[in-house]
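Have a look at the structure below before the remarks.
Only one protein chain is missing; all other protein chains are in place.
Chains here go by letter, A and B, matching the order in which they are written, and residues are numbered from 1 within each.
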Amino acid sequence: MTYEIICAGFGGQGVMLIGQLLAYGGMLEGKEVTWFPSYGPEMRGGTANCSVVVSDQPVGSPVVAEPDGLIALNGPSLMRFMGSVKPGGVIVYNASLINEVPEDRPEVRLFGIAANELAEKLGNDKVGNMIALGAFLGLSKVVGLASIEAALKEVLPERRHHLIPLNISALHKGWALVEG
Amino acid sequence: MERVMMKGNEALAEGAIRAGCRFFFGYPITPQNEIPEYMARRLPEVGGVFLQAESEVSAINMVYGAGGAGARVLTSSSGPGISLKLEGISYIAGAQVPCVIVNVARGGPGLGGLTPSQADYFQATKGGGHGDYRLLVYAPGNAQEMVDLMGLAFDKAEEYRNPVMILTDAIMGQMMEPVVLPPLRTVTAEQPWATTGKQGRKKPNLINSLGIVGEELERINIELQAKYDRMAAAEARYEADGTAEADLIVVAYGTSSRVARSAIARLRQEGKKVGLFRPVTLWPFPQAVLASLAADGKRFLVVEMSAGQLVEDVILAVNDRAKVSFFGKLNGTVPTVREVYDRIRSLLPEGGEG
Partner (left out) sequence: MKKIFAYPRALTQKRTHYCPGCTHGIIHRLVAEAIDDLDIQERTIGIAPVGCAVLAYDYFDLDFQEAAHGRAPAVATGIKRVHPEAIVFSYQGDGDLASIGMAEIIHAAARGEKITVIFVNNTVYGMTGGQMAPTTLPGQKTTTSPYGRDTATVGYPIRVCELLATLDGPAYLARVSVHDPAHIVRAGKAIRQAFAMQMAGKGFSLVEVLSSCPTNWGMTPVQALSWIKEKMIPYYPLGVFRAPEEVTGDDV
């Protein structure tokens, strides 16, 4: 099985990080994975996105054009990528910044979460990305929660390790939203 | 074996350090900046030297000096910088100095763009600089090969006393994948020909590419060509996936081969017989294998992010024994899996002209 994901949002919302966690988590489960970021002039516009592939086989294209899953943390990202999500796919979007879903996609599971407000409730407005990731994992089950938790240690720089417990509770918060 | 996630560019850098490289000279240019930036942090940790030169012209001549002095030395750049390095590369090839040069290619000509490209294939494989010289050219297909081929590159550079190039592109450089790192090599072999100061030797060692006296130049070139023949006979590498049973074989390297692999996986699910032939060395080009596949009646599709450069080597290799089609991208974007899939289907007997 090959599962392809796009994570997108404003620069600074932490989309690269959740993409890396997905890839790292997949690797820890023994899967083949790739992570590919937007770079260079693309980044100047203030938006960022990355492609993640998790697979049982060696990964072909690291650039995802038709994702199975999309995490969109802002409006422009949802607008840009939602049309390309495969039928049967999953979209988690940030309802704090997106009032109206721009397109009708009945064959896709769409899930809006108020990431910003929920993050503030947890006491740190930076962890909205983790809540969205938790929700996405709950829906897609592409990588286990425990693997993502283990990946945090590898992906976050040492000086931010004290934030790991907070990130883990944010992940669980997101997961609970879709399980509950 | 422990796997760690690394960007392709960082895998190249760490691969060099693991291979015993302790000297890096370079100049910033996108999309390879992760290599010098990694080296700036990492080399001091292992007692090595990172130096940002004032230009690529200068960087490659620092490499000439360091390589000639017997050290394992690396430089990296992208198209415009490699163009500037060509003068030095020609001297290095002429003087038979081992070193490794990375090109994380971007779109050209001129200042071009920052997007990935495979348009530097001719420059890498057909010389580029002046004179009859050859580089051994590796094209990694994933991050693990970035590490492994880097190690091999240093060994081969020394074995043949020849510059080795690793030709990759922006996608491969920016992408992160799991890699298993080899152990750190610290001691590398002494080079008896290197300039070290005479140290009691009777004859001084000389690093030089001048052959102005008498028949000297011809002798140098005969020696070089004999070496290139040995390299051509021994060093060709490739990956062949499902080529024996295939009706159609896609030929691609680097990022294009990754996209082709995805397209081929889809087609195989539909029962189509499509193979992938991926040259790992671009020079020497693995032409004998392609020639025999052509003799078996295969057809070929070359997928490249250029106007058609690799395709010329494929045509030369199959030498009219098979039909060679071409799919290229010029706009600095990567071909999508669907584009390649559609193109392959249109070439398959029952695929129609979709």
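Just so it is clear, a residue touches a chain if its C-beta (ideal position, glycine included) is under 8 Å from a C-beta of that chain, and two chains touch if they have at least 3 such contacts.
What you see is a predicted model; the values in this text were computed from it and never measured.
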Residue of B:46, B:111 or B:189 touching the missing chain in the full complex: B:111
From B:4, B:40, B:86 or B:232, residue that would touch the chain that is not displayed: B:40
Where the missing chain touches subunit B, by residue: 27-30, 33, 36-37, 40-41, 44, 50-52, 54-57, 80, 110-111
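Please note the rule applied: only the chains that are shown with their structure count from here on.
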Subunit B partner contacts - residues on subunit A that touch it in the complex: 2, 20, 23-24, 27, 32-37, 39-41, 57-63, 65-66, 154
Subunit A partner contacts - residues on subunit B that touch it in the complex: 3-5, 30-31, 113-115, 142, 170-171, 174-178, 255, 258-265, 334, 336-338
